[in-house]
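Left out: one protein chain. Kept in place: all the others.
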């Protein structure tokens, strides 16, 4: 066990994966000599050299396209996209190629690329250093989507991603890269995909969140507890595959659901969760399903505090649900 | 009034808009001399010349990027992307630039580009000539999303799009380009955005659909009628802005909702609709909300009949809802 | 002729690139004839509704066959969607090609893709997709992987004149230049990207010269000349293997037929232009040469064509008789293993299908 921040845990996972398997390599902008703009790849260049820690030209198209080619040949590329906001030049490679390679070749060409990228707001990054567009990837059949919220999960989910046989979009909550730290198991610690993390138990309402929304959601649950409301908090960990069972089971118990994400509301992952609950937990629902999300606007700069869900807005929605039925 | 197919109605709208306003121009691959691979721009090159009907090099990045530049300067570009499946090289320009231009400049730079593109399955097009990814665009704040299902709406919504002050993604149901025809008003016929089309009235269940899913949905309603089930059918016409009121009002009446789209289920537009209903029509709901959608797989070739919703699968879900409560 | 092995050749002496080996010219001719016959047959099958789509390669046979002969078995091929003749030379059995065109249950890609979108792992013929250019960066990535594994192999990316405008062309050539990736960029400039002529695709005088923007050589060759193509690919391959980096080859050809079965080329080009190009028909050119070299005479040639036609007809019919893929395959190969959600969707489909609802719960 070591006490690490989230970004340190990611660095540790990369380090250990590269030590363990010579096929693992890292590529991206500024990941080598500079150690990554968030220092997630710090020290890797020195230890593993330019052949396995590749500073690329400024082209996300090139990063993901070449990573796919490497994976097809049997390497295990872990590509870094500097900010999720800059992944779009690679979107064609991701949705048209990476996601469909195994399917379209009838299984002849698996393509297990990992794409790591920091996402989310709260760092005064404005429109282009703040977005949360996990729904684009969750909507794309053939991609797995993982989003850790703790250092232990950051390491454990990343190692699982690196060992996975399929492509994984690994979204890192940059807002809590350094502000959240915790015990991280040493060695080959893996957290399975598709198993939500029960963060907190409660009987009155279920709060579902992931990534950087976990701290304010937990804070909301603590506030609610003082008001006599028992809030269960689930951290999804992976959106694809989804631990549907855990979500449905919890809402069957509490009868109320508040779905939290910082992404824009329309067609966000909250919609998917609401649809699942309105189908599968329908007869248990005691109140309207609430979503606490970013607004349907671009991500603002000066007003990001107003844009982002926070403990108070999450608690407010939970109170509404409890009052609602 | 003229009897036209959907693709003819689109051609007519482009023709009239270009005649009416010299700022309107068309650009894309094969749109000029060839008249478009689906003939949507047939005749325009001859009438308006190479200056206003621009055959571009093979680059969607270039098509949308230059269209944005034209719109900034006051022209009204209508860009064609040959198939929705090929829009991804332009995705960065669409989500990072087009959708955010007005917002990020505080209203200084409106950017009213129209992007027309055929979408959807049922033409034996396999993975890359069949996809329905409207949810990507609906999730992107700053874009309007229109999807006609009749010739009259094709013309009326396209003219509204061309006159709109904001960017519009205009998705054309290629499967019914020629198979659906109908009366289309002559002249400046406009169909407002954000007003669903009530296709059919009914008291027992609400079927919500759009685009190429309208014909099988109507067929399902007819089947249900014979079984004594009154199905109300709503054609959304635009996903953004959404006629939430019409959907909520209908489900308040029927108590049951079946949401239909051919896109993959996870994070599709059906999720958004379900979330809205589970929040705003909650107390009227008598049965679980059902989604009839494409599966969470890439779009197949040989098995597309199995992949696509059809009248029978829609009716089946509606029967389930009626049995359900 | 079917079930051939990958026709890779050993290099006599590294560095010295020889002409196309005389002894294999007739064999190359046979592949070209076979490709031409498949084209003719496929166009007619499509018109009869027996296959859903086809993109003919007529006019590009020498370019494809010449390039394929320039490769070794360990080299990886990243096709566009018109490289059927490359697959033949690599030794892909005709039956497998037809299984794909039909999309039946024997298709290695399990009927997931439109016709012409091949993937043949055993022949290192990588999965084809429709989006233009995407294979180019992938070919570079595989080449970078070969570098790291110290494999004595290269990748070759096939693409058209239109694809030079794609994002992946730019990114791929740039990465290859920077990392000296052992990649051969093989552009079949067939003068058209659907209806857009080459001179409106880009203003550079040749496509080959675009390589200089990325710091490596580009060479334009007559794509109707089997030898010229073979030499160019062979030379590029040797440079790549020697660690000298990539080469861009522009093979200048002409697309005789429509872009695909969905296209009507008379809308955008004059028949006279096509006739002019057909005067340089690569199949005919090679035939004349073989006759001049006494490797072939008219009678033998007729037999070659007849044999090809018979084989094509028989093999296609066998492919056509093969049943379509099972519905459950719809859910397979999305991931290595079915997720619970896909498992549920599969079960729901089967349940619905059993109930006679055409699937879905």
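Per-chain residue numbering starts at 1, and chain names A, B and C are given in the order in which the chains are listed.
Note that in this section a residue touches a chain if its C-beta (ideal position, glycine included) is under 8 Å from a C-beta of that chain, and two chains touch if they have at least 3 such contacts.
The model shown is predicted, which means the values in this text are computed figures rather than measured ones.
Asks: Shown chains touched by the missing chain?
Replies: A, B, C
Asks: Pick from C:20, C:98, C:214 or C:254: which residue touches the chain that isn't shown?
Replies: Counting the whole complex, the residue in contact with the absent chain is C:214.
Asks: Consider the whole complex, including the chain that is not shown, and state which of A:116, A:129, A:144 or A:237 touches that chain.
Replies: A:129
Asks: Touch as defined at the start, partner being the missing chain; which of A:79, A:266 or A:289 qualifies?
Replies: Of these options, the touching residue for the absent chain is A:266.
Asks: Tell me which residue among A:8, A:140 or A:310 touches the hidden chain in the full complex.
Replies: Looking across A:8, A:140 or A:310, the contact with the absent chain belongs to A:310.
Asks: I need the residue numbers on chain A that touch the omitted chain, in ascending order.
Replies: 29-30, 32-35, 37, 55, 57-59, 61-62, 85-86, 88-89, 124-129, 265-266, 292, 295-298, 300-303, 305-307, 309-310, 312-313, 315-317, 320
Asks: Could you pull out which residues of chain B are in touch with the chain that's been left out?
Replies: Chain B touches the missing chain through residues 25, 51-52, 54, 56-57, 59, 61-62, 64-75, 77, 89, 92-93, 96-97, 100-110, 141-142, 144, 165-166, 194, 240-242, 244-245.
Asks: In terms of residues, what is the contact footprint of the unshown chain on chain C?
Replies: 165, 167, 169-171, 174, 177-178, 200-205, 209-210, 212-216
One rule holds for everything that comes next: only the chains that are shown with their structure count from here on.
Asks: Taking each chain's centre as the mean of its CA atoms, which one is farthest from the centre of chain C?
Replies: With centres defined by C-alpha atoms, farthest from chain C sits A.
Asks: Please compute the C-alpha centroid of chain A, do the same for chain C, then give the distance between them in whole Å.
Replies: Distance between chain centres, rounded to whole Å: 39 Å.
Asks: Could you work out how far the Cα centre of chain A sits from that of chain B, in whole Å?
Replies: Their C-alpha centroids are separated by 30 Å.
Asks: Got the chain A residues that touch at least 2 other chains?
Replies: Residues 89, 92, 96, 100, 103-104, 141-142, 240, 242.
Asks: Check each residue of chain C and list the ones that touch at least two other chains.
Replies: If we look for residues of chain C contacting two or more partner chains, we find 107, 112-113, 117, 129, 131, 167, 334, 341.
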